[in-house]
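This view holds just a subset of the chains, kept in their places.
The first chain written gets the first letter, and so on, giving A, B and C; residue counts start at 1 in each chain.
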Amino acid sequence: MEDSVNTDILVGIIMGSDSDLDIMSQAAKTLDEFGVANEVHIISAHRTPDVMSDYGATAKERGLKLIIAGAGGSAHLPGMTASHTPIPVIAVPIKRENHGHEAFWSNIKMPPGIALATMPENGAKNAALLAIEILALNDESLAAKYDEFRKNQSQAVYDIDDELQTKGWQKYLEEK
Amino acid sequence: MEDSVNTDILVGIIMGSDSDLDIMSQAAKTLDEFGVANEVHIISAHRTPDVMSDYGATAKERGLKLIIAGAGGSAHLPGMTASHTPIPVIAVPIKRENHGHEAFWSNIKMPPGIALATMPENGAKNAALLAIEILALNDESLAAKYDEFRKNQSQAVYDIDDELQTKGWQKYLEEK
Amino acid sequence: MEDSVNTDILVGIIMGSDSDLDIMSQAAKTLDEFGVANEVHIISAHRTPDVMSDYGATAKERGLKLIIAGAGGSAHLPGMTASHTPIPVIAVPIKRENHGHEAFWSNIKMPPGIALATMPENGAKNAALLAIEILALNDESLAAKYDEFRKNQSQAVYDIDDELQTKGWQKYLEEK
């Protein structure tokens, strides 16, 4: 992972398996849209525990401000990474069809003393938005972009309702 | 709430009822220990919805960096507050004896677009620690205090194990 | 939403997203069949919180007698709307394939003081029927239509059983 020592990278996105990449890449995509430099790595808490420890332990000195960690099943990656670093770690529990909420429970029951910010199941986009909110506390330009995002998001709802009022719900449903 | 317009206050701690205060005050206590100025308010999403909207909408301009919101039952307070503000909101689901996980589910299922950092049930202390991790990203002195806290926390475990080895578990249990 | 100020409209049907419209439109359809004027709007508790507050706060003066609110996920829309209006609010938790019961828990755990009438998951038709039962308390013509509906509903079961007795279950199943 030597090539990831990049002082511009603010957010590390890690996940236990490349089968999680379809979901976790939504965090990278959202950060990219806001211009927040990030790196994406596959790190398994159980199969490569020493890489995980190392990633957490060196995160701050490598310039990372936040880590977004996604994992399914026993999902030890987010909490164990948090144990190795003082920077905020955001957990994304991965839940596939026919799964229960196990990844979720594993993330959300951290003991007092080690904080972990848990997102909705598969909530990689919201993980990125929380990262942006945090970084925006000290970045006015990013804060402005985020305000714009929130406004557009509201406007999209107004537009949909306008279209619904114009067409009536029967026609709206048919054309959807 | 006019007296809360205090530019020094960085974290707002709100909760739906004073019956939540025994738990939520642990966040205030932890922030106090780290020297992070905070305010504590009772705001009900359902009984005082306009106060809640207003609190969220003015939080940033009043200088708040983060809001920690605790609520039980339907627990709409954290998510609705997040809808009104661009600063990070940390949710603490309140769970009492004989409760199910309802507060938790209400917090954790926010839709894509509005982020909420959910803590363990009754995890007010961890909410404060996450707030500290976030504020420490731009406050070296706070970061140093937090490193110290983490070191002491580890040391406490070493000390307990040392005592256990010295005494043996039988005697340790008897004297506990 | 200025065009929705229609004194004839008795029931407002609102939902958090147009992805809920396939389910929620069943309420509109049922009300239409009984001749009860209604309006349908997309209002997001989290993305357009001020529209929601406003919709609730003005509902009574605009002549609405009841609001039917559907939402999935954290599902804050029904309870928050109820917080803003004195007229009855009927909640329809939206549950899609692979969802848990989160929308449901968020609706059903309202605190003492703010009532919300929760329907089955995706129970938009029953929401409309409850609205009709309520409006029929002061509308003899509507009450008569509702009695007729209930009688027909019973008769449909008798007819099915008659057909089953005539054909035998083997043939009934084959032809189904």
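We adopt the following convention: a contact is a pair of C-beta atoms (placed from the backbone, for glycine too) under 8 Å apart; a residue touches a chain by one contact, two chains touch by 3 or more.
For clarity, every value in this text was computed on a predicted model and none was experimentally measured.
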| item | value |
| --- | --- |
| Copy number across the full structure, from 3 displayed chains | 8 |
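Throughout what follows, only the chains that are shown with their structure count from here on.
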| item | value |
| --- | --- |
| Turning angle required so that subunit A lies on subunit C, C-alpha fit (0 to 180°, nearest 5) | 90 |
| Separation of mean Cα positions, subunit C and subunit A [Å, integer] | 35 |
| Centre-to-centre distance between subunit B and subunit A (centres being mean Cα positions), rounded to whole Å | 20 |
| Interface hub residues of subunit A, defined as touching at least two other chains | 120, 153 |
| Residues of subunit B touching subunit A in the complex | 65, 86-88, 90, 104, 108-110, 112-121, 123, 125-127, 129-130, 133-134, 136-138, 143, 146-147, 150, 153 |
| Of subunit A, residues touching subunit C in the complex | 97, 101, 120, 153-154, 156-158, 160-161, 164-165, 169-170, 172-173, 176 |
| Residues of subunit C touching subunit B in the complex | 16-17, 44-47, 49-50, 53, 73-76, 79-80, 82-84, 100-103, 105-111, 113-114 |
